[in-house]
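Note that this complex is displayed minus one protein chain, with the remaining chains in position.
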Amino acid sequence: MSQVVEQGSTAGEGEVHSGLRLRSVTKSFAAFTAVDDLDLDVPSGSFFALLGPSGCGKTTTLRMVAGLETPTSGTITLSGQDITYAKPYQRPVNTVFQSYALFPHLDIFENVAFGLRRRKRPDVKKQVEEMLELVELGSQAHKKPAQLSGGQQQRVALARALINKPEVLLLDEPLGALDLKLRRSMQIELKRIQTDVGLTFIHVTHDQEEAMTMADTVAVMNQGVIEQLGAPAELYENPHSTFVANFLGQSNLIEGAVTGRASDVVSVDMHGIGVSVPAERCHAGGDKGWVGIRPEKVLIGEEGEALDAPGNTIPGGVVTDVSFYGVSTQYLVRMPWGQELQVFEQNTGRRRLFRTGDRVELSWRPEYAFLLDHSQDASAGSQRVAE
Amino acid sequence: MSETVRRRGRIGYLLLVPALLWLGLFFVVPLYSLVATSLFNADGSDLRGYQMSWAWGNYTDALDAYWQPLLRSLGYGAVATLLCLVLGYVLAYAIAFKSGRWKNLMLVLVIAPFFTSFLIRTLSWKLILADDGLVVNTLQLLHVLGSDGRLLATPVAVIAGLTYNFLPFMVLPLFASLDKIDHRLIEASSDLYANPFVGFFKVTWPLSLPGVVSGTLLTFIPAAGDFINVQLLGSPNQRMVGSVIQSLFTDANDYPAAAALSMILMVLIVAMVLVYVRRAGTEDLL
Partner (left out) sequence: MTGRWLRERIVLFLGLVVLLYTFVPIAVVILMSFNDPASRNVYRFDGFTLDNWANPCVDPSMCSALGRSVEIGLLATLAATVLGTLAAFALVRHDFVGRSATNLLIFLPMAAPEIVMGSSLLALFVAAGFSGQLGFWTILIAHIMFCLSFVVVTVRARLAGMDDNLEQAAMDLYATPAQTFWRVTFPLVFPGILGAALLSFSLSFDDFIITNLNAGQTTTFPMYVWGVAQRGVPMQVNVIGTLMFAISIVIVVSGELNNRRRTRSLTR
């Protein structure tokens, strides 16, 4: 959470913040704490993603912003106004529900008009028609929700929320029910609409790829707290915890002992092999740590082969598995200390494919490596595929 | 994450109290009255009044006098339930697995006849089974019945009437159970070398057991307590306990005996249900 204050808050305390701000928000259900002392700032106009495995507290956070849950403690402000205890129908926040929650007894037009009618806005017909055009459903206005396909229902749910021009639009895994192809096109669509209307979007998802492609800021949540927050590339390239390293993409984490700290570089002894990590990518304080390197940053070569990677070279590997993916090849390489490391290599055609049993050596550029706290579980966050 | 949140507070009680009060006053309190009445002095009457005399003798007297109708009721009820199970299973199975797009329509047709008066339908059976009717004549022609044989005023007619009248109570729970069975399970069993009969007894039947248990209960309980069928289709030789209770109340005005007999019937039914449910291993139904 200290990370959040470092990176997330652009406006200083006390100043009126134009976006959404959560301060020390906690939500407990009986013995279970879903959200634990959370601080969060979402600047207005941003596309913000809350990413985490199921049960991490992201949906509870979203529901507290929507007013569907009340925080156990803490405050939520929107454009400087305290909305912590405001009823859902009293706050300028709308939600696109995971199951869409379209009213089955009302047609598409009336579903979209629902919010306007409740607030007695004029020009309902014109606004609804415009909104339906925006989501390309103008011709479906008088059908019932059950008559539409999943993708169309998703767009109705979006239109029904957007038409109210909320200050913040909440999206609760809105693409979860769609198949992969539709998901991709809806992701682009959503991004386009967000840019068009310029509203603040908060998108809750457990799909790291979705969060990274759509959002300009991603907050990775785990067990009720935010692990790390930042731009997608920054999170991916420089993860601060083993959870983020594993949950966003894949990482090789190798145990090592810190042998020296210079102003810009940290030296680590990794099972007898000295490697270095840039100081700004070092997130471990003690004398031990996890050296992390993304599989696509690892180069693989024959023993003694000169590779384009001045710096960290680890000899003595044996290929134990080869998976050919077309664009790339994935190797598992058993290292002298028994650990298997992953290597992704682009199939550029310039290099030969290795076979199981080949003796190889690995290397990577020091600037790609990162160092994580040894007290963290090296496998944290890597089980997300099972969801 | 959207668990139903149940609100605590006064409103819940306010909504519930009218219905509970009604059921308490007119279902629970009457049961108490029934127990009390069954222990009143047997020589009292509506005019002279009754005293609570803890007359447990009412029970032994009632059993002595009416053990035959009592046993007959349970017997007829059991046979009718068994027949309902056979007919109902065939029908429910056909609707659940074989009806295709006509499923809902067939389901509706199962219920439709039963919105027509129970009594009028039973009177219809009286006509169908009449002494010179088509059914009796055919059976006589086939020598199933003797030339002076009849169906009315026999146990056959009574059980046939009970079976007919309580069939939907069997079909609907059976259908609900069968409809839930994943068809792929049956395919899987045939893939694993079960012939259709083995597949049925090893897969379909066990999975439909909850429906079988609730269907047999819903059929047996009203059938054992019924007296309309025996009165319209049977004769005094087939008297069931329901008719005895009703005539003790309305004709003989012997309230203590009627109440005692009523209690005996209820206790017997509850006991049988409990034993049955335990043996079928579906206690969670209750």
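The chains carry the letters A and B, assigned in the order they are written, with residues numbered from 1 in each.
FYI, contacts are C-beta pairs under 8 Å (C-beta built on N, C-alpha and C of every residue); 3 or more make two chains touch, one makes a residue touch a chain.
The structure presented is a predicted model; accordingly, all values stated were derived computationally and were not measured.
Undergrad: Given the contact rule set out at the top, which of the displayed chains would the hidden chain touch in the full complex?
TA: Result for the missing chain's touching partners among shown chains: A, B.
Undergrad: For the chain that's not shown, point to the residue among B:Ala65, B:Ala78 or B:Ala130 touching it.
TA: Considering all chains, including the one not shown, the answer is B:Ala130.
Undergrad: Just the residue numbers, please: which parts of chain A touch the chain that's not shown?
TA: Missing-chain contacts on chain A: residues 66-68, 87-89, 93-95, 97-99, 101-105, 114-115, 118-119, 144, 146-147, 160-161, 164.
Undergrad: Which chain B residues touch the hidden chain?
TA: These residues touch the chain not displayed: 2, 4, 6-9, 11-13, 15-16, 18-20, 22-24, 26-31, 33-34, 36-37, 46, 87-88, 90-91, 93-95, 97-99, 104-106, 108-128, 130, 132-133, 164, 167, 217-218, 221-222, 224-228, 232, 241-242, 245-246, 249-250, 255, 258-259, 262, 265-266, 269, 286.
As a working rule, only the chains that are shown with their structure count from here on.
Undergrad: From the C-alpha centre of chain A to that of chain B, how far is it in Å?
TA: Here the centre of chain B sits 60 Å away from the centre of chain A.
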